[in-house]
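What you see is the complex with one protein chain gone and the rest in place.
Coming up: chain A.
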Amino acid sequence: MNASAHQELEPTEYVIEAKGLSKCFGDNIAVNKLDLKIPKGSIYGFLGPNGCGKSTSIRLLTGLLEASEGEVNILGQPLLGHEESLKKRIGYMTQKFSLYDNLTVQENLNFVGAIYGFAGRKKKNRIEELLALYDLEKQTKQFAGSMSGGQKQRLALACATLHSPELLFLDEPTSAVDPENRREFWERLFDLCDAGTTILVSTHYMDEAERCHALAIMEEGNKRADGSPQALMDAMPATVVEVSGNQLRQFKQTLIQHPDILSAAQIGSHLRVLVKQQVADPLNFISQLSQGREALLARPSLEDVFVACTGGRHVD
């Protein structure tokens, strides 16, 4: 399936266009024929399990890795041959903290500012602005290495956005952050987006993926589906049925043997069952199997889409 329903407003300009982008490490195909079209001003998500090629895709799009195959246009320019001039216009927050642990927050920002060519009053003002925006004013003299996960991540975002890039890549930016700070972080992302920055963010959290304007679900280097979260849920190739009753563990074992059932996962006191699309009346089909347990149709969630797209291999 390919539900290509992007934003409501008709996109006129694509900030990232990739065609047949592939990357092999020896025999291992990390990214396989990835096609992407990301409109200006949107937040686009890469959702996928560990090792599915999210980081590799981002590195290909930032020009850090040379593609084995395929073409990329970034901000209207072909990436190949324009890597250096594009570097002034893009920002990148790496998955692993990549600032200097033994420099203070202020020193890190000063360094990054100077690298981007800021000097004097201009640099000072910009850094003060960022310190206030990302709530780091009290930490200016603290070594980056001694900060908490959430503080590090805010510093990294401040550094990645110091030069006000038009396109921002964020590789699992919230992996070390609690839900409260995650909400706060996403508020900042929407602020940036509002100011016209296009953001590509990778994640393996469903709730984060749901906040994106559009996302790609990736598995083993392949893009399995893309579109807005709503469109993905609407076009899901399976039906969700919730079953409640007794002895759910054993019932689950019998269910997942059935060829027409994609997956069954226990969530609290009920089982969430994904029935393949070709089954005409999924509710009736499950009721017959469930021997008196209660079965109800449910609204699909993004997690269901993810499971349906990746064949349930990554969810118990």
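By definition in this document, contacts are C-beta pairs under 8 Å (C-beta built on N, C-alpha and C of every residue); 3 or more make two chains touch, one makes a residue touch a chain; residues count from 1.
The working rule: contacts and distances are computed from a predicted model.
S.K.: Which name from "Cbb3-type cytochrome c oxidase subunit I", "Pyruvate dehydrogenase E1 component subunit beta", "Transport permease protein" or "MinC protein" does UniProt give the chain that's left off?
M.R.: Of the names offered in "Cbb3-type cytochrome c oxidase subunit I", "Pyruvate dehydrogenase E1 component subunit beta", "Transport permease protein" or "MinC protein", the one UniProt assigns to the missing chain is "Transport permease protein".
S.K.: With the missing chain put back, one of A:A119, A:I267 or A:A280 would touch it. Which one?
M.R.: Touching the chain that is not displayed is residue A:A119.
S.K.: Of A:N73, A:N110 or A:S244, which one is in contact with the hidden chain?
M.R.: Once the missing chain is taken into account, the touching residue is A:N110.
S.K.: Any idea which of A:E17, A:E83 or A:D260 touches the chain not displayed?
M.R.: A:E83
S.K.: Residues of chain A in contact with the chain that isn't shown?
M.R.: Residue positions of chain A that touch the missing chain: 59, 62, 64-66, 83-84, 87-88, 90-92, 94, 96-103, 107, 110-112, 114-117, 119, 159.
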